[in-house]
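The complex is shown incomplete by one protein chain, all other protein chains being positioned as in the whole.
And now, chain A:
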């Protein structure tokens, strides 16, 4: 048989790109399907071409890796081994008899849908930021930390003149450095975790001198820009009428309580805030892939439990670009071998597997240390909106739990509409779970993004005619 096996890679971030290159180099015909106008994902998000950036590397780390990925992609596209579909927003992946149909809406209008057929699928769908609510968090000027970074990387714009960066997790330092380098006055970096907690994991840290050096570099850059760092502190409220004017910062006790009298006000017109990341798992769930907690479960070769479906990068667990690269490489090698009815030799991906193991161990520690502060739920005032789309305040969620007996996120949603809006609960699900006192669960969404009814009506054999998918 002369026809090459077909792979659809969903997502052109680090994991998807490196997997596409590895598979294409081994004879697989790859279609790379991505929502953005250019490859790179969120980590390697690039300024639009018309902006004429002559030194885009100033906004990035690991630029050489990006150059290799970018040039590799261009070479494979020229040779016809990879088809790169940009501005294709995948809303569903469907299992057919012996293949898959990847359904994508064409952006930015997203009114027309096309289907890409493939023998195997790699889900490299990445993640998005988790933000827990606090009084004032819906004010214009309050943005996610990753969002501020994304707008800067692609549009070369800042959210304001004076920023506060707050929350918890490894994203905060690069965001603060980026904003400062681009000319914002970063009035404070407010991290709720206590870095001393890392000391309890000295063995893991000692195995990652590169990560420690990276942290030290960011700390030095923050010092150079005069950014004050406050650890074991939190933003307890954002203030303003029509837009952000100030935030209140407070110190935290070891048990997560605000230290009485420690509050002070920081004038600012922007707040970049984040409490960690969550994986995009909608496509995996519709395919029936098993999840492990909130992550797509994969084996040593990055295979999900659905034959023909692989997953790599943040979708399988948050761990940053280096881990995504390792997982993507393993997935690409596995796919090329399996589509050729071979078992991949473990030696072919031993280096990547070693990196993967170490990085997963490291990010498990980060996850333990950089958890949102205990008792954050207590600081969410009754009138604070939790569901931004449907404008559901904390009081309604508390009432659903305390008086109506809701014991899980789904029941809260049915009683209050929290999670029923445009974003389908992506923004509020962790907060609703926290307020309801139940563990965060993956919410089963039949489609990964809003789909016009006309598109569903036009799909003769598509998901609309498959009630089992809904």
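Basically, a residue touches a chain if its C-beta (ideal position, glycine included) is under 8 Å from a C-beta of that chain, and two chains touch if they have at least 3 such contacts; residues count from 1.
Convention: contacts and distances are computed from a predicted model.
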Record-based protein name (UniProt) of the chain missing from this complex, from "Transport permease protein", "FecR family protein", "(2Fe-2S)-binding protein" or "BlaI/MecI/CopY family transcriptional regulator": "(2Fe-2S)-binding protein"
Contacting the left-out chain in the complete assembly, out of A:182, A:219, A:377 or A:442: A:182
Touching the absent chain when the full complex is considered, from A:35, A:69, A:397 or A:418: A:35
Sole residue of A:14, A:40, A:72 or A:160 that reaches the chain not shown, by the stated touch rule: A:160
Which of A:44, A:66, A:91 or A:128 contacts the chain that the document leaves out: A:128
Omitted-chain contact residue, chosen from A:16, A:40, A:72 or A:146: A:146
Chain A residues that touch the omitted chain in the full complex: 35, 37, 42, 47-56, 58-59, 107-109, 128-129, 138, 140-144, 146-152, 154-160, 181-183, 242-243, 269, 388-391, 421-423, 426-427
